[in-house]
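The block that comes next holds subunit A.
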Amino acid sequence: MNFDMGAYGIYIWPAYGISAVAILGAIVWTVAAWRRAKAKLAALEKK
Partner candidate 1 sequence: MSVFATLLMRDIKLAARSGGSAALALSFFALVATLVPLGVGADLHLLARVAGGVLWVAAVLAALLSLDRLFQGDFEDGSLDVIALSPLPLELTSLAKIAAHWLSTGLPLTVLSPVLALMFNLPPHATAILFVSLLAGTPAVSAIGAIGASLTLSLKRGGLILPLIILPLLSPVVIFGAGAVAATLDGMAAGSALGLLAAFATAAMLLSPFAAAACVRLNLGG
Partner candidate 2 sequence: MNWLFRYANPHEFMRLSGAVLPYIAVATALCFAIGLYLGFSVPPDYQQGTTITLMFIHVPADVVAELIYGAIAVCSLLSLVWRHPLSDTAARAAAPFGALFTAVAIITGALWGKPMWGTYWVWDARLTSFLLLFFLYLGYMALWNAIEDETRAARACAILALVGLVDIPIIKFSVDWWSTLHQGESIMSGKIAPVYLAPLLIMMLGYNLLFFTLWMVRIRTAILERRARNLMQQAAS
């Protein structure tokens, strides 16, 4: 794999970085909301 982007690196890496942040952020947000909902439902069903 070649990571030497030359002069263009300054555009390429931020682009990959922002995409990664967006994707990881979406995953974290989605999974966190799922876990919250699951916990809340479990708590309610216990009553």
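Regarding candidate selection, all candidates are chains of the complex that A comes from, given by their letters.
To be clear about the criterion, a contact is a pair of C-beta atoms (placed from the backbone, for glycine too) under 8 Å apart; a residue touches a chain by one contact, two chains touch by 3 or more; residues count from 1.
Quick caveat: nothing in here was measured; it's all calculated off a predicted structure.
All listed chains 1 or 2 share the complex with subunit A, though the touching one is 2.
Across the complex, candidate 2 is touched by residues 1-9, 11-12, 14-16, 18-19, 22-23, 26-27, 30-31, 33-34, 37-38, 40-41, 44-45, 47 of subunit A.
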